[in-house]
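Only a single protein chain was left out; the remaining protein chains are all shown in position.
Here is chain A:
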Amino acid sequence: MNPELGNFALALACCMAAGQAILPLIGASRRDARLMALAPALAVGQMIALITSFACLIHAAITNDFSVQNVAANSAVSKPLLYKITGVWGNHEGSVLLWAMILSICGGAVALFGRNLPSALQARVIAVLGGVAAGFELFCLTTSNPFARVWPAPMDGQGMNPLLQDPGLAFHPPILYTGYVGFAVPFAFAIAALIEGRVDAAWGRWVRPWAVAAWCFLTCGIAMGSWWSYYVLGWGGYWFWDPVENASLIPWLTGTALVHSAIVVEKREALKIWTVLLAIGTFSFSLSGTFLVRSGILNSVHAFANDPARGVFILGLLALVIGGSLLLFAIRAPQLTTGGLFAPVSREGLLVLNNILLCSICAVVLTGTMYPPFMSLLFGKTISVGKPFFDATTIPLAIPLMVFMGFGPMMPWKRAQMWPVLRRLWWAACVTAVALVVATFQMREILPVLATATAVWVICSSVADIAERLRLFRQPLGQSWQRARSLPRAVFGAALAHAGVGIVVLGIAGMSQAAHRIVEVHVGQSEMLAGDSWTLTDVKPAEGPNYTALVATIEVRHNGKLVTTLHPSKRTFASQHQTTTEVAIHTNLMADIYGVLGDKHGDDANPTYVLRLHYNPLAPWMWLGGLIMAFGGALSLSDRRVRVGAPRRAKTVDVVVVQ
């Protein structure tokens, strides 16, 4: 009964989404207020229906309803409750439903929070969201229905990959998906603006909060994914440059560019067409990222062979959404009024540079990701592109980006002089120079040295920006405090986000100096790594709920003083014939001490164990910086101007030309 209710709610949502896609569009073109008023109502209705549907699937998983094929294939009675719930989105069908549900929540949010939008624009935005949602709900219903029944129902499910039974992975997909799907809202705004033929400062101001919100979630999702691969996969690294990871990085890069170029639209009414294109591009990359790469269509031709209907449907849908929006862009963009050109030395000039560099990095990552699958499809050559390629291409482009990032927030709009800006940044430049010298002595390769220096530069210039605005140390502290309270939160948010980037890059530069050793030792034997002495004191078997484990005890001492005791282990899951490695990590926020237990060799009387020992300096900073970036974005969203200041559209479209 319950799964049927879920199925019905899904079908109902699909119908409502179809109505949501068509009726408000007709209403907006005919200026029919009643049809336009349908848009928010349908969006909220669709959201409620999809949440109901998703709740039904979770209910089926919790109550062990193995007559539902999806539950039978991915769950088991013995699985802990948390993983029964998170297992719902750990598979193809469930994750498509989650995707659709988040999209419907975005539509509902536009309906509820977008009351200050002009009704025609709001109707069109919701209609575009409805159109995309209808397509994916139809995909869910026809080719990957999570509520499909199986008969006869098995007594127990097949269980879940032990690697996925981890609290980190439980919340990573919903956050990442919210980031991906969130960019549907700027996309819908861009399409609505193209239909209307009007992009102005107010449009930029409406789009930006949605883009920033999506960007925060995507940043968080990427950081969490990287953290998960660091401590679960146990290979000691944090970013593999594999297509799935790149699929999240590419929309992040264009999304970051979008967040910045929308400022120029809002403040200067320039870069309008470019911003519309970025909004379309970011969502297109999100879509192709989730569906092309994750479903493995491009990576392996076998994914097609498994279920051709699924692949053809998704390719058709992508072609329709992406191709259709680009076609609309090609037809309507020339009719949009272009903004003025502006001086290279100005805030908008630096924001253009930011966009050029971010898009260049994006192009490079895209090339590196797409080249191997295209080579194998077209020429049958199997090649792969890995870390050396991406390091050699992205870092040289990221370094100038970081250098300009320091100047950006200091630069006035319109026409700026270099000298006053330089004068305010002199101490940041001094600290950077010191960092450069120190880093040169500490590290050997040139790229980590440059990365460290530019990261210090970005952090210092963010601090300098805030200090300058508060007139810190030039006025009594009380007055600075008064200024701090009246300063918009968006300014603090931007400075925090920039500093977060610097912290991430410092972490990455630190990780390039990571040391590791692979040793084979007897119990009681000590090895040295990075100035610490690591002693394997004990290895014991242990029993878990559905596995048996071998747990090692490693004591790490620095100059004879005990730093920490690590307990890495190796688990064997009998039911799935799988072993997993449980990494032990001790962190003091400046470095991670990271131990992995490998194979056992020799006879039982005198066994030796392979250990992998890592010393990862500054590793936690990478994820900490990611969180700071997301927090900075959230802080700027909480700004009064976003909540209260309902932007008004100018009565006539006036083009600002700056000479």
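We adopt the following convention: contacts are C-beta pairs under 8 Å (C-beta built on N, C-alpha and C of every residue); 3 or more make two chains touch, one makes a residue touch a chain; residues count from 1.
Going forward, contacts and distances are computed from a predicted model.
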Worksheet item: Looking at UniProt, which of "PAP2 superfamily protein", "Peptide/nickel transport system permease protein", "Potassium-transporting ATPase KdpC subunit" or "Cytochrome c-type biogenesis protein CcmE" names the chain that isn't shown?
Response: "Cytochrome c-type biogenesis protein CcmE"
Fill in: Residue in contact with the excluded chain [from A:383, A:422, A:515 or A:542]
A:383
Worksheet item: In the complete assembly, which of A:275, A:580 or A:616 touches the absent chain?
Response: A:580
Fill in: Touching the absent chain when the full complex is considered, from A:134, A:199, A:336 or A:361
A:361
Practice prompt. Could you tell me which of A:4, A:445 or A:599 touches the chain that is not displayed?
Written response: A:599
Worksheet entry | Given A:98, A:224, A:470 or A:519, the one touching the chain that is not displayed | A:519
Fill in: For chain A, the residues touching the chain missing from this view
299-302, 341-344, 352-353, 356-357, 359-361, 363-364, 367-368, 371, 381-386, 388-389, 392-393, 396-397, 517-520, 527, 577-581, 596, 598-599, 601, 610, 612, 659
